[in-house]
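So the structure is just underneath, and the comments pick up after that.
Of the protein chains in this complex, all but one are displayed in their positions.
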Amino acid sequence: MPQNASRAAGRHFLHIPGPTPVPDRILRAIDTPLIDHRGPEFSALARRALDGIKTIFKTTNPVIIYTATGTGAWEAALVNTLSPGDRVLMVETGQFASQWRNMAQKLGLVPEMIPTDWRVGVDPAAVEARLKDDKAQTIKAVCVLHNETATGCMSDIAAVRRAIDAAGHPALLMVDTISSLASVDYRHDEWGVDVTVGGAQKGLMLPPGMSFNAVSDKALAAGKTARMPKSFFAWEDMLTMNRQGFFPYTPATNMIQGLVVAIDMLHEEGLETVFARHERLAEATRRAVRAWGLEILCRDPNAYSSTVTAVLLPEGHNADAFRALALEHFNVSYGASFGPFAGKYFRIGHLGDTNDLTVLAALAGAEMTLSLAGIPHRKGGVQAAMDYLAEAHAKPERAAAE
Amino acid sequence: MPQNASRAAGRHFLHIPGPTPVPDRILRAIDTPLIDHRGPEFSALARRALDGIKTIFKTTNPVIIYTATGTGAWEAALVNTLSPGDRVLMVETGQFASQWRNMAQKLGLVPEMIPTDWRVGVDPAAVEARLKDDKAQTIKAVCVLHNETATGCMSDIAAVRRAIDAAGHPALLMVDTISSLASVDYRHDEWGVDVTVGGAQKGLMLPPGMSFNAVSDKALAAGKTARMPKSFFAWEDMLTMNRQGFFPYTPATNMIQGLVVAIDMLHEEGLETVFARHERLAEATRRAVRAWGLEILCRDPNAYSSTVTAVLLPEGHNADAFRALALEHFNVSYGASFGPFAGKYFRIGHLGDTNDLTVLAALAGAEMTLSLAGIPHRKGGVQAAMDYLAEAHAKPERAAAE
Amino acid sequence: MPQNASRAAGRHFLHIPGPTPVPDRILRAIDTPLIDHRGPEFSALARRALDGIKTIFKTTNPVIIYTATGTGAWEAALVNTLSPGDRVLMVETGQFASQWRNMAQKLGLVPEMIPTDWRVGVDPAAVEARLKDDKAQTIKAVCVLHNETATGCMSDIAAVRRAIDAAGHPALLMVDTISSLASVDYRHDEWGVDVTVGGAQKGLMLPPGMSFNAVSDKALAAGKTARMPKSFFAWEDMLTMNRQGFFPYTPATNMIQGLVVAIDMLHEEGLETVFARHERLAEATRRAVRAWGLEILCRDPNAYSSTVTAVLLPEGHNADAFRALALEHFNVSYGASFGPFAGKYFRIGHLGDTNDLTVLAALAGAEMTLSLAGIPHRKGGVQAAMDYLAEAHAKPERAAAE
Partner (left out) sequence: MPQNASRAAGRHFLHIPGPTPVPDRILRAIDTPLIDHRGPEFSALARRALDGIKTIFKTTNPVIIYTATGTGAWEAALVNTLSPGDRVLMVETGQFASQWRNMAQKLGLVPEMIPTDWRVGVDPAAVEARLKDDKAQTIKAVCVLHNETATGCMSDIAAVRRAIDAAGHPALLMVDTISSLASVDYRHDEWGVDVTVGGAQKGLMLPPGMSFNAVSDKALAAGKTARMPKSFFAWEDMLTMNRQGFFPYTPATNMIQGLVVAIDMLHEEGLETVFARHERLAEATRRAVRAWGLEILCRDPNAYSSTVTAVLLPEGHNADAFRALALEHFNVSYGASFGPFAGKYFRIGHLGDTNDLTVLAALAGAEMTLSLAGIPHRKGGVQAAMDYLAEAHAKPERAAAE
C-alpha cells in the first residue's frame, strides 16, 4: 500500500471546533441564484432570518446580523457600547479571551484581565470581588466567553450575571457564544446578558462569513452615549433598516438564504434535542480520552464543554505532528493548541451537524494515530465511547418497553 | 434523551453495497446547467466519457453507455448477442445471478443454472464440465457475476475464461461487474471477456441511472447475426453515433458530466490505489465480524468480496429488524438479505467513495446495534478493525523510515 | 473586439426543444446525497413521485417511471402491449414519428405509416378511413405524437380517439407526449388514451434520464396476453413493487428527488397557467417569424405547437451554419432540422422553464444572426413579439382596473 493511499478517498472528517461540517441542505440553499437585495423576495427572506435568529439566542430583542466573522461581532459589541478609554473586565480563559482583550486594547479601551491557568472557566466569585473593588465604577463592561473554544472549558453565564448583581455594579455583561450557540443551552434574555456575540460557522452549521450581536435594552441605551468611532458595525442604521426587512448596505444575501434553513433545521430537530445530542457526544469523547489514559485539558468537570474537548498529549509528543499524521492517513482534521500549551494538545470538535458515528470516526482516527505516532496510550477509547453511546440509546428503548 | 434523538443530525452513513456515497465533486458536476446534446460542447464531453470509460474496463474496444440502471445493461448484453431460444449457462451465486436468469427466461432465452449454496463464487471446473458435455454447442453464452452483490462472494473471471477455453467451447463469456467495477481489478481485454456489464452507482461513485456494455470483437460479430428483437439497447446505432461524439437519442447529459469527473477522480487516486483501498477496508470489516463471533456468509476466503461483506446473525435474530434499528439510532444504512437467507444476514458495503473512518463508523454502528438489539456477540469488532488498519498504515511509514 | 469575444460570458440560452433549462431548485434537489433505495425515506419519496406524476398525465391509473430516456418509454409502450408480427398504424408527422416506426420494425412489429409532408399534424379522418378498411382488425395499435418535436406540429388526440371509435376499431391508442407533457394540456383518461409516453427533459424541466408510460385498463389487459419479449421495460414487476413505494431494480433515486420538486413547481404555478404561458410564448415567436418574412414549417395554424416553432430559411441558406453562428456569437442554441428538410430550418424551443424575456432573448439572437449570416429578412421580429407580449400583459392590468 503506497503511503497516503487513502488520502483522496471518502469524505473528510472535519472535527475542528468550527467551522463545522455544513449540512448539504444548507450548502444547497447558499447555492441559489442571487436575488435583488432591495426587492420584495429578499425582504421576506430577511424578516424570516431576523425573526428566526432571536429564537436561537432566546431573546425577544433584536439581533443584529453582520457580514463578518465572529471577530467582527466582537468589535461590534465593544464599539457600540463603549467610549475611548473605558475599562473592561475580562477573564483569560484561553486564546480567544486573550484575542478579545487584544482587540479591546487596539481599539483604545483599557482591558483588565483576571488570569486563569487556561484549564477552567470563569470564576464568578473573582468577577464579583473585582467589581466590588471598583468603587468608582470605572469598569464599563464584563466580557467573558460562554465556551472557550481554545480549551474546551465552559463558563456559567447566569452565575456571572449574579456575581455582577451581587457586586451591585452597573457594568454591561458581554458574552461570546461563538462556539456554543445552537449547541449548548443559552438564554440571552433570562440570563440578563447585555450583548451576546455569536457566529455562523459552529452550531449554526453555516460556512464562516456571518456573525451576530444580540442586545439588551441596557446595551441599546449605552449605545446612545457610546463614543467609540464606528460605522460598518454601528447598530443604529442596522436596527432602523432591519425593521423594514432590509440592511443599510448590501448584506451577504446567500448566507441569509442558508441561515433561514439552518434555523429551520435546528427547530425541526428541536433545540433541546440538539443540546442533548451535543452533551452525549461530548461525554462519549471524554470517556474515550480517559480510556486512552490521556488527560483532558479542562480540569473542572463542571466546566466541560459540550462542543470541544482538548486532549493533552504526554510530554515530548508534539500535537501538531499528531494532527498532520491524522490528516495524512485518516482524512480527519482536529483543532490546534495555543499559547502556553502550543503543541501540547489537540482539540476534537464534536459540534454542529455531527452524530454518534461521525464522532466515533473522529475518535477512531485519533486512536489509530496515537498508535501510528508511537504515543503511549491504552487502547479502548473508541470501545468506551461506544459502550456509553449504546447505553444512552438503550435507555429510551427500555423506557418505551416498560 | 428522547428516542430517535440523533436521527436527523449529521451525515447519513450509506453502507449498502450501492448506490454508494457520491462525492460532492461529482454531485456538483451533475448539478450543471443543461447543454445542447447535439452541440460541440457536448460532443467534446462525450468523447472524454467514451474514451475514459475504456480505461476503467481495461479495454481498447468501445464501451456502450446506456441511460438505464444495471438491469438495462444486462438486457443489452443478452439481446445484442443472442437469438430467441438460445441456451445460456449461468451460475446461481445468489440473488442477482437469479434475477439475470429470470430476465433471460422472460426474454425467451433458455437459461441453465449451475446451483451453489449462495456462499461461494463460480466453480470454473463445473463450468468446464458442463461445456464439455455440450457436444452440440447449443450453449451460446456463459453468464457470471464478477461479484455477487447479494452474498459478497467474488469469482475468478480469468479462471472461467480458461475453463471455457479448456472445454474448447465457443460460447460467449458475459460478466456482470456492477458491484466490482472500479473497486476491484478487472481486465475486460486481458481476461477475454466478450460482454462486460457495468453500472454507475457503485465503484464509479455516480448516482444510479447509467450502465455499460464493454464488448469484444467476438461479441460484436455475434451481434451481426443475433436475432433477439432490440431497439433501445441496440449496439449498432450507438457505436455509429458514438464515433462522432453523439448518441442516437438524447443521453443523460448531466450524468455524463458526472462520469467524466468520476473517471478523473479514479485516475487521480490511481486505479491500483483504489483497489488496494477496497481490499484494506474489506479485510478490516471481516476482522470486525470475526471478532464479534459472527459468521461471514461467504465461506470461501478466496472468494471474499472487496466491496461488500454479508454478516449472518445468530438463529432467531431478524436482520431486517437489526437494520431498521441501526437506521433509527445511528443514521446508517446496511444492505438487505435475499432468497434462502432472507432475514438472516445484513450486508456492509465498503465500496466507492469510502475510507478507513467511514468504514469504522459503519462497523461501530453495527456493533452498537448488536448491543441494542440484544444479539449475542463479543465486543471488540471495531477494535480489531482499528488494529488492522493502524498496522496497515504503519507499514509504509516504517518502510519510508528505513 | 476579438471574434467570439462574448462566447464564454453570461448564461447560455438553451432554446432547443428539449432538454430544456432545468430550474436551479430542481438541479439542487438532484444534487442531494444518495439515500438507500430500499429504505423508508426513499419509499416516502417514491410514493410522492408516483402519486404526483398522475396529476401531470391527468390519469387516475398508475404511471410507470423508467430510468431511461423517452426512446425507452416508446419501446416499453410497444413491448408491453403487442406481440411479434402485430401491425401498428402510425402517422409520419416527422422525424420522431419515423424513428418510432423504425423502432417498431426493429422489434419485429409491422408498422404501417400514413404519410404527410411533415408540415401538418395527424389527420383523424385518414386514421378513421384506414381503420375502417382493416376489416380483419389486424391493426393492434395506433401510435401518434401529440407534438412532433421535429416540425412543431401538434395533433388533436381527442379527435384521433373519436376517429378510432367512429371506425369501431379495437386498436389501442398510443400517444407520444414527450415534447408536450406539462407544457400543453393533455388528458390521458378523458381522451381515452391507452398508453401515453412521456419524458422528463422537456416540460417537466428535469435533465434527461427518466421517462414514463401512463396506461389505461385496456392497455393493462392487453399486457396480459402480449408476447413481445421484455424484462427491463416490463410493466408487471414495476406495478407490483411501486404499490409498496419501491422499484424492482435500483431506480434513478436522485432523478426522483428532482421529479417531486418539478411536480410541486408545476402545481405552484398552476397547470393552466403553465399552458397559457406556453401558448403566449409560442404566439410571440410566430409573430416574430412572420415579421421577419420567414415561413413557419407548420402550415396548419390549428396544428401550431406551443412548445417549438420550426423556421424555414430562404433557399440557399443553410440552417446548420446559421445555428453554429448563433452559438458562436450569441451563446444561444436552437434545434436542428431533419429528413427531407435537413439543413432547411432551425427550431426555436419555447418550453419548460422559460418566460417572456428568455424567449425574447432567443428571438433577438435569431434576428441578429439572420443579419450576421446575410440571410434576407425584414427587421422587426423582436419588436412584433414585444408588442404582442406587452399587450398580453396589459389585458389583465386593464381588466383589473375596470
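In order of appearance the chains are A, B and C, and numbering begins at 1 in each one.
To be clear about the criterion, a contact is a pair of C-beta atoms (placed from the backbone, for glycine too) under 8 Å apart; a residue touches a chain by one contact, two chains touch by 3 or more.
Because the structure is predicted, anything quoted here is derived from the model rather than measured.
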item	value
Residue of B:Arg28, B:Lys106 or B:Arg162 touching the missing chain in the full complex	B:Arg28
Listed residues C:Pro84, C:Gly192 or C:Gly380, member touching the removed chain	C:Gly380
Option from C:Ile35, C:Val197, C:Met228 or C:Leu360 whose C-beta touches the chain left out	C:Leu360
Residues from subunit B at the interface with the omitted partner, ascending	24, 28, 31-33
Subunit A, residues in touch with the chain not shown (by the definition above)	11-12, 14, 16, 18-22, 27-28, 30-40, 67-72, 74-75, 84, 99, 102-103, 106-108, 201, 207-209, 228-234, 248-255, 327, 333, 336
Touching residues (missing chain, whole complex) on subunit C	1-3, 5-6, 8-11, 13, 21, 23, 31, 265, 268-270, 273-274, 276-277, 280, 329-332, 353-358, 360-362, 364-365, 367-368, 371-372, 379-380, 382-383, 386-387, 389-390, 392-397, 400
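Here is the rule we go by: only the chains that are shown with their structure count from here on.
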item	value
Chain whose average C-alpha position is farthest from subunit B's own	A
Distance from the mean Cα position of subunit B to that of subunit A, given in whole angstrom	44
Interchain centroid distance [CA atoms averaged], subunit A/subunit C, Å	53
Averaged-CA centre spacing for the pair subunit C and subunit B, given as whole angstrom	35
Residues of subunit A touching at least two other chains	31
